[in-house]
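Read the structure below first, then the notes.
Here the complex is missing a single protein chain, while all its other protein chains stay put.
In this document, chain identifiers A and B correspond to the written order of the chains, with residue numbering beginning at 1 in each.
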Amino acid sequence: MLSQKDNETLCRVGPETPMGQLLRRFWIPFLHANELPGPDCNPIRVTLLNERLVAFRDTDGRVGLISNLCAHRNADLFFGRNEENGLRCTYHGWKYDVNGNCLDMPSEDEDSVFKDKIRLVSYPVEEAAGILWTYMGPAELKPPALPKFEWMRVPDDYRYVSWNVQDNNYAQAIEGGIDSAHVNYLHSTVDSHRPAPAGAVARPGRGGEGGQLGSLIGRDKHPKLFVKNTDYGLLIGARRHTGEDKDYWRLNNFLMPFWTTPPGRSMHAFVPLDDFHVARWSITWQADAPYSAAERAAMRHGQGIHSELEAGTRSPTLPYMPPGHVPTHNRWNDYQIDREMQRQETFTGIKDFGAQDYSIQEGMGIISDRSTEHLGVTDRGIIAMRRMLIDSARDLLEGIEPASAHNPESYWVHGGQTLLPVDADWEQAEEVTKAVTAIV
Amino acid sequence: MLSQKDNETLCRVGPETPMGQLLRRFWIPFLHANELPGPDCNPIRVTLLNERLVAFRDTDGRVGLISNLCAHRNADLFFGRNEENGLRCTYHGWKYDVNGNCLDMPSEDEDSVFKDKIRLVSYPVEEAAGILWTYMGPAELKPPALPKFEWMRVPDDYRYVSWNVQDNNYAQAIEGGIDSAHVNYLHSTVDSHRPAPAGAVARPGRGGEGGQLGSLIGRDKHPKLFVKNTDYGLLIGARRHTGEDKDYWRLNNFLMPFWTTPPGRSMHAFVPLDDFHVARWSITWQADAPYSAAERAAMRHGQGIHSELEAGTRSPTLPYMPPGHVPTHNRWNDYQIDREMQRQETFTGIKDFGAQDYSIQEGMGIISDRSTEHLGVTDRGIIAMRRMLIDSARDLLEGIEPASAHNPESYWVHGGQTLLPVDADWEQAEEVTKAVTAIV
Partner (left out) sequence: MLSQKDNETLCRVGPETPMGQLLRRFWIPFLHANELPGPDCNPIRVTLLNERLVAFRDTDGRVGLISNLCAHRNADLFFGRNEENGLRCTYHGWKYDVNGNCLDMPSEDEDSVFKDKIRLVSYPVEEAAGILWTYMGPAELKPPALPKFEWMRVPDDYRYVSWNVQDNNYAQAIEGGIDSAHVNYLHSTVDSHRPAPAGAVARPGRGGEGGQLGSLIGRDKHPKLFVKNTDYGLLIGARRHTGEDKDYWRLNNFLMPFWTTPPGRSMHAFVPLDDFHVARWSITWQADAPYSAAERAAMRHGQGIHSELEAGTRSPTLPYMPPGHVPTHNRWNDYQIDREMQRQETFTGIKDFGAQDYSIQEGMGIISDRSTEHLGVTDRGIIAMRRMLIDSARDLLEGIEPASAHNPESYWVHGGQTLLPVDADWEQAEEVTKAVTAIV
C-alpha cells in the first residue's frame, strides 16, 4: 500500500508537481512520425503531462511541439495554417516556427520589434525509429541523448509500433507492465491456476512468448520475485521451481521513468497524457528479419501486445488528442467480454490481449486508491518501482538529477528468461546478463 | 421547506452519513433474483448507497454481494470469473466466497496464511418474492427478519415486479410516492382541476385504481391530509367531502425507510443507488389469481405503475449498474411528451404513467433545493415523512435504533380507500384498519 500522500506524489504529472518535473527529465515518445506524414501537413493535437500542445511538421520537415494557444489572445493553433516553415494563427496571422519563435506579426507595423519578444512554450523534438520524441525539461538544460533501445537500431521493417489511450493514470499501467505474476491468470487459460500435474506443459496465453522455456511457467504457481537495481532502473526476476535441478527465471525490466519489458522482444511505454489518461505504447521487433505484410496486418488487428484501434474516433474523455487511438475493445463496451469464453476457455473472456490489461487497469478507478491494498510476495517489483519513482522525484526537488536519464547506453536491454541452478545467485549469473542484453 | 442542513441530512446516503447509517439498518431490494439466473452465472455491477459492489451467484446457488475491488490491488471483480463457489479475480486469481472470505491466493505459497487475513466488504443477501435483498448494517449486528409484505406471501405468478433508475435523489421520489394530492393533476385528465358539477364522476387517470370509490376523487379538489404514526412509519389519510353524508378517504402508507403505497395492491420502494440516482421498484399483485401472460406483457410495456425499459442500455450518468433499467420515456427525450395530447387529453401529455412522475422528480434538479419551497395543506404527509427520516437518523447517532426495522410483522399493509361518516375519528375507525390490512 501507499499513503494517500505518496500516491499523489506518484500519480500527479503536471508541470508544478514533483513527478511532473522528474518525467520532464526524460525523452518521451508522443506520436508516430507518420502521424505528421510530410512537410506542411495537418497539425495535430497533443496532450502530454497535463499540457496542451500542437505538433506540426514545417516546410523543411522539422517537427515543432508548441503550446496550443497563440501568445496574442489564446487562439487555438491546432486550427492554424501550416505554411512556409511556420504555423500561422488563423486569428491575426501571427506565425511561429518549430522553436516557438514568432516569425511574423502582420497585424503590427513592419518595423515593430514586438514579435521578437514573443516566444511560445516549445519542446525539442527528435525523430527516431519511426517515433517522435520530445524533451519537456527546463529550457536551460541540454537534453541528454535518446535512450539506446535495441529496437531503435533495427531496420524499420523489423519493428512494429502502436499506441493507444487508456482511461487511467499511468502508474497503474506501469504496474501491470512489470507484474510477472499476472501472466498466469489474466492472460491465460481457465485452468492455469490449478496445480499442474508433474511434468505437464502449461498453455501460455497469447502474451507469453512461446518456446521451450515459456512452457515452464505452469510448473510453479508461486513464483518468487527478486529485484535488482540497475543503471536504467530495475531488473525483476521471477523464479519458478521446475521440479528438476534447475530453476526457471523470467526477467522483466522497469526502465525509468515509464518503460517496461516482458520477456522477449517487446516493450511498452506508459506515457502520462494527463493525470487521468495514459498512452500505452507497444513495440515489438525481430532481430533478424522484417515482419511480413501478413504479420503487420495481424498486429494491426490486435495480435500479440498490440490492440486493434477504432479508425477516426477521438476519446470521449480526452478529445484533445489525435483520433484513431481508442481500442475497439474498450471500457464503453466492457471490452467485448464473452462470458461463455470465460467459462470455457480463457480466464477473462476478453479476446484482445491488451484489453485484458485495460479491464484491470481502468477497472481500478482512474487513479487507484493504493491505501487499501494488500500486497503480496509477487509485488516486490511493483513496490520497488513505486519507491524508485517517488524517491527520484523527491531527490530532484533537492537538486539531484536522475542518473538514468543520462545513461542512454544502459537502455540496451529487453526482457528475457533463462535456467539457473537451484539457489544460484541470480544477480551475478552470466546467463541473466545474456538473457536481457544479447541479440540471439 | 427544509434548511440546507436538514436537506443534506435527508439526502446524503454514503456510509459515513447519518441517513446512510439509518438506511443500512433496513433490508434493501437491489436486484431481481433472475438477474442472477443460475449457479455461476455472470456477475453484475451494483451501486447501492454510494458503494460499488459486485453481485454473483455461486455454484451452490448462494448470492454474494461484495466490494467490487479486489483486496490485493483494486482490480474490478465485475470482470472476475465465477467458478466453483467463488468469484476469482482475473488479475492474480485471488478468489472470494459470497461472504468476502479469500478462499484461494494462488500467487502466494501454498502454506501462506496471508489469505486468511483478507476479507472483502460483503453484505448478507436473502432471496424472497423473486427479489434479492441485502442488509448493509454493521457486521456485528444480527440482521432483523425481512419485512412481511402481503405481496411476499402470494404465489410468484400473482405478482409483477419491475425496477428502473431515475436521475434524482431518492427523497424527492418518496415524496411523490406519498403525495396523495398530485393524482388529481399529474396523472389525470386536462379538466381534473376544474370544480366538478354536483354528482359528476371524474375520470381517474391510469394511476388511480378504478372502482366505485375511486370515482369520488373528483368530488373534492381540496383534500385534507391527516397523518398517523404507525409501527412501520406513517399512515396518511386524504379526506374528500362527497357532498353526501359520508367522506371519501384515500389511505397511503410510508413504510420506513423508503416504501410507499398508493391505494390498492401496488407498492414502491425508492432505493438510493447514490446521492444522485434512485432505483424505483414497482410491485403490483393480486390476492386471488395469477396475472395472465397478456397482463404481464402489458406491464412490461408500461401499463399501470410499471415503465417500459430500454433493453441493454446502461444509464449515461450511472454506468456502474446493470443494463436494461433505463425507461424508454426518459429525461433525454423529454419523456416523449406530446404537447397536443397535453392540450386535448391528459394533464402532462406524457404517456407513461411512471414517466409523469420522473418528469417532476428529475425536473426538480438532482437534489431538490427545499429551502425555497412553499408547502401547503396537502403536504402534511411529506413533512411528516421528512421529519421521521431526519429524526430517526439523528436518533441513531445517539444509539437509538429504528424500531420499525425490528417490526417486520407491521409491514403487512397496503394502500386503501374507504367511506367514513363526516367528521368521524379516522384514526380509530375500523374501516381504515380493514382497508389497509385486509386481503379482500
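Observations on the structure shown:
As a convention for this text, a contact is a pair of C-beta atoms (placed from the backbone, for glycine too) under 8 Å apart; a residue touches a chain by one contact, two chains touch by 3 or more.
None of these values were measured; they are calculated from a predicted model.
Of B:Leu103, B:Val190 or B:Ala298, it is B:Val190 that touches the chain left out of the display.
Considering the whole complex, the residue from A:Val63, A:Met105 or A:Ile283 that touches the absent chain is A:Met105. For the options B:Arg62, B:Arg119, B:Arg153 or B:His182, the residue in contact with the chain missing from this view is B:His182.
Considering B:Cys41, B:Ile337, B:Leu396 or B:Ala424, the position touching the chain not shown turns out to be B:Ile337 (whole complex). If you put the missing chain back, the residues of chain B touching it would be 172, 175, 181-182, 184-186, 190, 193, 221-223, 335, 337, 339, 342-343, 347-350, 356, 359-360, 363-365, 368-370, 372-379.
In the full complex, chain A touches the hidden chain at residues 40, 42, 69, 71-76, 78-79, 81, 83, 88-93, 104-110, 112, 114, 117-118.
Here is the rule we go by: only the chains that are shown with their structure count from here on.
Rounded to whole angstrom units, the spacing between the C-alpha centres of chain A and chain B is 47.
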